[in-house]
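All protein chains but one are shown at their positions in the complex.
Now for chain A:
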Amino acid sequence: MALQLEKVTKKFGKFTAVDHLSLAIPEGEIFGFLGANGAGKTTTFRMILGLLDPTEGRITLDGKRVDYSTSPIIGYLPEERGLYPKLKVKDQIVYLARLRGMKKQDALKELDYWLERFKVPEYLDKKVEELSKGNQQKIQFLAAVIHRPKLLILDEPFSGLDPVNVELLKKAVLDLKEAGTTIVFSSHRMEHVEEMCEHLCIMQNGKPVVHGSLKDIKRSFGKKNLVIHADFDLRFLQEYRGVTKSKQTPEGIHLQITGEEIAGNILQDIVGKGFIRKFVLEEPSLNDIFIEKAGASYE
């Protein structure tokens, strides 16, 4: 199911939370939706879910406007835990699944499958408040996918999980994608985004500042990372032409440079000054891009 946002704007009084946001997410894709805190992510999610009406623009699923009739095909995992603490896992999931249009019997069957898959079948009759934070997150994920939604919104799905469980959930997300689910994925963990999303967008002050495929974004970012480990003093490189950022490490220096040719120039200048143990030119990480693009507002 393809999700389309056309010039969506949301204003709260004078404050503009989302400003002319246009996105097109094709069916069966994981789309990374990033942004610093307060960039308008949650507001956008709430509009996609139909909780808030956009001030302008429209949001459609396969051409159909989102409203409560589309809710059975949407799954939502909110950033913070959204479960009844005093309710048993079984009652809770069945209740939420029925609200998404599922039959009780089907919900129980799916629940068994997922608990088994997440290796926690014993939680069926446990209250949510008795579970650890990471296990609550598994239940939360389960609540979002039990009705096999066509569009899944995951807001920080891996928070509070240990690496083993992160892999478990990541696998589940990728399987859902294979099955044709369109997934909007939001996270502050850039390595997860890099690993899972083909396309992404970075929001800042309600506007997308970066938008496109991961590869294009990295390429068009222009800047590259240069790591040099050497025996002699490299501090003079901090002032070098074409170096935008630098960070000293015990073994050498990390530089951000504006292009490959700068790396060539640097290499020529340092050859002969001493022993060079390492000289690596790297693609920028998404983390760098994020800090550069979304961090601008903090400076």
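The criterion applied here is as follows: a residue touches a chain if its C-beta (ideal position, glycine included) is under 8 Å from a C-beta of that chain, and two chains touch if they have at least 3 such contacts; residues count from 1.
Throughout what follows, contacts and distances are computed from a predicted model.
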- Query: According to its UniProt record, what is the protein name of the omitted chain, chosen from "Thiamine pyrophosphate-dependent enzyme", "RNA polymerase", "ABC-2 type transport system permease protein" or "Spore germination protein KA"?
  - Reply: "ABC-2 type transport system permease protein"
- Query: Which listed residue, A:1, A:39, A:61 or A:74, touches the chain dropped from view?
  - Reply: A:74
- Task: Could you tell which one of A:95, A:221 or A:279 touches the chain left off the display?
- Result: A:95
- Note on the structure: Residues on chain A facing the left-out chain by the touch rule are 12-13, 46, 49-55, 68, 71-72, 74, 76, 78, 80-85, 87, 91, 95-96, 98-100, 143-144
